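Here the complex is missing a single protein chain, while all its other protein chains stay put.
Labels A, B and C are assigned to the chains in the order they are written; within every chain, residues are numbered from 1.
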Amino acid sequence: MHVTMVKKRLLSGDACKKCVEAEDLLRGRGLWGRIDRVVWAVEGDPASEGMQLGQRYKVATAPFFVLRDERGQENVFESTLKLLRAIATPPAPALATEVKASTVSRAPAPASDSSQPAGASQATVLLDGLDREEAVRIAAQLANGEPQETLRHLLTRFGSDCAIAFSGAEDVVLIDMAAHSGLPFSVFCLDTGRLHAETYRFIEKVRVHYGIEIELCSPQPQALQAFVRKKGLFSFYEDGHSECCGIRKVEALKRSLTQYRAWITGQRRDQSPDTRAAVPVLQIDEGNAGKAGAGVLLKANPLANWSSSRVWSYIRDNSVPYNTLHERGYVSVGCEPCTRPVLPGQHERAGRWWWEEATKKECGLHAVVAPHGDGI
Amino acid sequence: MHVTMVKKRLLSGDACKKCVEAEDLLRGRGLWGRIDRVVWAVEGDPASEGMQLGQRYKVATAPFFVLRDERGQENVFESTLKLLRAIATPPAPALATEVKASTVSRAPAPASDSSQPAGASQATVLLDGLDREEAVRIAAQLANGEPQETLRHLLTRFGSDCAIAFSGAEDVVLIDMAAHSGLPFSVFCLDTGRLHAETYRFIEKVRVHYGIEIELCSPQPQALQAFVRKKGLFSFYEDGHSECCGIRKVEALKRSLTQYRAWITGQRRDQSPDTRAAVPVLQIDEGNAGKAGAGVLLKANPLANWSSSRVWSYIRDNSVPYNTLHERGYVSVGCEPCTRPVLPGQHERAGRWWWEEATKKECGLHAVVAPHGDGI
Amino acid sequence: MHVTMVKKRLLSGDACKKCVEAEDLLRGRGLWGRIDRVVWAVEGDPASEGMQLGQRYKVATAPFFVLRDERGQENVFESTLKLLRAIATPPAPALATEVKASTVSRAPAPASDSSQPAGASQATVLLDGLDREEAVRIAAQLANGEPQETLRHLLTRFGSDCAIAFSGAEDVVLIDMAAHSGLPFSVFCLDTGRLHAETYRFIEKVRVHYGIEIELCSPQPQALQAFVRKKGLFSFYEDGHSECCGIRKVEALKRSLTQYRAWITGQRRDQSPDTRAAVPVLQIDEGNAGKAGAGVLLKANPLANWSSSRVWSYIRDNSVPYNTLHERGYVSVGCEPCTRPVLPGQHERAGRWWWEEATKKECGLHAVVAPHGDGI
Partner (left out) sequence: MHVTMVKKRLLSGDACKKCVEAEDLLRGRGLWGRIDRVVWAVEGDPASEGMQLGQRYKVATAPFFVLRDERGQENVFESTLKLLRAIATPPAPALATEVKASTVSRAPAPASDSSQPAGASQATVLLDGLDREEAVRIAAQLANGEPQETLRHLLTRFGSDCAIAFSGAEDVVLIDMAAHSGLPFSVFCLDTGRLHAETYRFIEKVRVHYGIEIELCSPQPQALQAFVRKKGLFSFYEDGHSECCGIRKVEALKRSLTQYRAWITGQRRDQSPDTRAAVPVLQIDEGNAGKAGAGVLLKANPLANWSSSRVWSYIRDNSVPYNTLHERGYVSVGCEPCTRPVLPGQHERAGRWWWEEATKKECGLHAVVAPHGDGI
């Protein structure tokens, strides 16, 4: 595959603004190296090579791309986003084949002694081409690594069958890392209908900045309407947030996950004094069903070992876009009525469900059904 | 029916706070006159009549209510809201009977000359007990009347089969008027998932203040997700608001309306230089289907003749709760990304879909399908 | 006087940004007509006329101006603001001469019958070249005219001895009108130390937009410190705003006015239900001392007859910069703790000193010492 990019040079000597943006996007997605040749269309010079190419391919606007495949066949792209999808590295061949869920059934657990490594022999085939033993080995290997390594491993294996669950907060670093990998991936958000206006703007900003699709998962209106009709819009302040989260988040999450083989969260051990202290880097998601069936879903938490301050250094050092709420004292970000800024030096969880006890501050997305030591 | 209210008098001589609130709620709903007798439970005096009643009915908290019906049967209410529903005037008997949609079919239009008064003879039976001729007569009668008269007419006839479509803005005056009528009514809101946080708080405030149920109608996730995945969260700034309104508002409205025989909006003629200049007080909603079928739905706009300043005088004079956005320069209130404050002296519609042309500023809720002179 | 402006033309064919801004400023000040000739310095062409002029006058940056006076003497201006001051029309010659205050003494009032027109014969010489009879005649002539006419009259007569008292609100229209007149004028603001951050930003924006100097008058620290030490920073909520306004505004105003012969306010009759109902277009300021002594000071209220909505139409039609507070529900703007937004349809004075009675809502700047019919 050979890719030619045609850029326009203006009379002033500068490249056109759209061409500059396209290059930025390609670099941001780690795909600039895939452009084999850049050709200039010089304003006012019809003889320039780019102008000639524009005429040959009947393209009137810059930038555009000519992609020639192994058989010499040429395709012209006027949309940088479409080009991105065409040249992003596909997942490893072994995984490209669709595998039927029935072949991935989990073997019944043998009568084993309890000293055996958690889950080690419970299943032979876990996901297409990945058995449980290998999963345990990979989990151990990634347990102390950098987030980028975890992401690369998963995206190489699962491609767009692997989704980042983006919360609209500082977990945007996962999208930044994935985008720079040049590998395909999916992104979804749980749109509870109660997010801050700033969060919706931020999600859109991320979508455009990285040139990615983001799936926004909404709650089912029947359950939601019945709940709100009965209890109003702020019942969580009275009887806790789990009912509302159940309807607005958990159900939508479960519905979404059925499209994927693996999902990636921004959970970190330092986020919650209690509930997240043992978050592993890689685990089998026993509580949710994936594309391949129940319990046959991987869940990765690449930032498990990172501290808040490390995440924020990454954001600043890499000019990653962030939610403007972070400029107003918000550290953790969730639904608008259930999130508030914290004081200097206060733990971020003081800004979530502050009217409830410290140890209950989870929305149920990451409920531990059957904890397995270090994750798998 | 005879209602006794038991209130508690504290040692300080004051009534207990909850008892005061209950009385306020009853007055606010126009139902204080339905309380036949007030009895005091005096703190520290077990011999006081209210204390005695508490003991007899095994009620430990004040206030409570004893309702005795015609046959002498007694019912005790500890919830003021439940009492409200029990004593609100039911709709007129003729309308209480459920009428099958098939009996309300519209007669085929006779071969008539086009000079005939709009719609006058198109249908004989329109809604149970209301034929088209009478509807036209009523519309003429209400056309120049006060909003309270229109509301009273509709609520007397349809009760909770008549719903106020509450937008979370200054149309709260309709709820205030309906609440003071002492008549039963329904309320729904279109919850697009993009309302201001202030609007959600206001809806809740109205729910509690008037002791009413409010139905929040959410969009269908399938259509919404497909739309947002493709176009992002702010496509309306590019290609207009009608697609987004269609998914987030219009579809939800149509779904809601199928529960009712009549609906009430806050539309006013002075709201839009162009699109609302001919809003009638009462009309047949030809574009939507009600409980009784397509086109057999009444639509009332009791505020059609009122000006913005008259509505705001009503709000101030009657201490009606209002959306706090109105304290920050917002006049009209819709979805967060599509609403903005206006400058002093600027028309309220300058704060809605400001990037589009003045004459297109309708969200499609009140699309005129087949205009019929003055409404019917 | 002959003025040449040298502008730079870039390779792209556009004029340089600073040159464009300079032209905008000159147009905004009504002085573009005073530029007799525009000469281009073409980038990359040292032979172009502008480049040659740059070399001759040793000027390295564009734009610059060459001003040749009647005697053929040349002055080069690299600052557009300095040029503005040099070419702004000076006041009428008769008034340019400095007149000693002693010569402007007010004649003692003759024994006159009370039916005589207010103040008509009280003084013969009022201000240099303006006696009281003429002042009365001018006041009558301007009473029903447009604000621009009043401004032109005063600025022609007094030039920079006439100051606009800018409040940081919609009275910016006065500055816009004065700036477009091409006549010299002064501007001052009372900086109470308690203005909104937005107001300070707006004052700066106006300064830069119109290329004018603005005097900010601060209170005397001794009186202020004693007051705040004793009563704290919000005593006005307890015992009224007059003491605070007296120290932070009135004293500073009186100090400022001693520099001028006339001052201009944004007072309008529609601003206050009571206190401003009789504001005249032109009056003698009996309560303050000007440059020429006590009571020898003119005060003009050119917007007296304009309504709020007319002022706002002017702002929108002429793209006049405005205080961003007006985008958040503020109509009237004063000190931060004493100003609040108003609801739709509410009178602007409801946003000022709202804890006090409606008829007392003046800060004392415009206290009526001795009202004289229609002003003079």
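Just a few scattered comments:
Following the convention adopted for this analysis, a residue touches a chain if its C-beta (ideal position, glycine included) is under 8 Å from a C-beta of that chain, and two chains touch if they have at least 3 such contacts.
What you are looking at is a predicted structure, and each value in this text was computed from that prediction instead of being measured.
Of C:Y57, C:F234 or C:W354, it is C:F234 that touches the chain left out of the display.
Only one residue from C:L216, C:A294 or C:L343 touches the chain missing from this view: C:L216.
Set against the missing chain, the residues C:R132, C:H196 or C:R276 yield one that touches it, C:H196. Residues 191, 193-194, 196-197, 200-201, 203-204, 207-208, 213-221, 224-225, 228-229, 232-234, 252, 336-337 are the ones on subunit C that touch the missing chain.
One chain is missing from the display, and on subunit A it is touched by residues 170, 308-309, 311-313, 315-316, 322, 326-331, 341, 343-346, 348.
The chain not shown here touches subunit B at positions 10-13.
The working rule: only the chains that are shown with their structure count from here on.
Summary of the copy comparison: rotating subunit B onto subunit C for the best CA superposition needs 180 degrees, to the nearest 5. Seen from the Cα centre of subunit A, the chain whose own Cα centre is farthest off is C. Of all the chains shown, the one with its CA centroid nearest the global CA centroid is B.
Subunit A and subunit B, compared by their mean Cα positions, are separated by 42 Å.
Chain centres here are Cα averages; for subunit B and subunit C they lie 51 Å apart. Among the residues of subunit B, none is in touch with two or more other chains.
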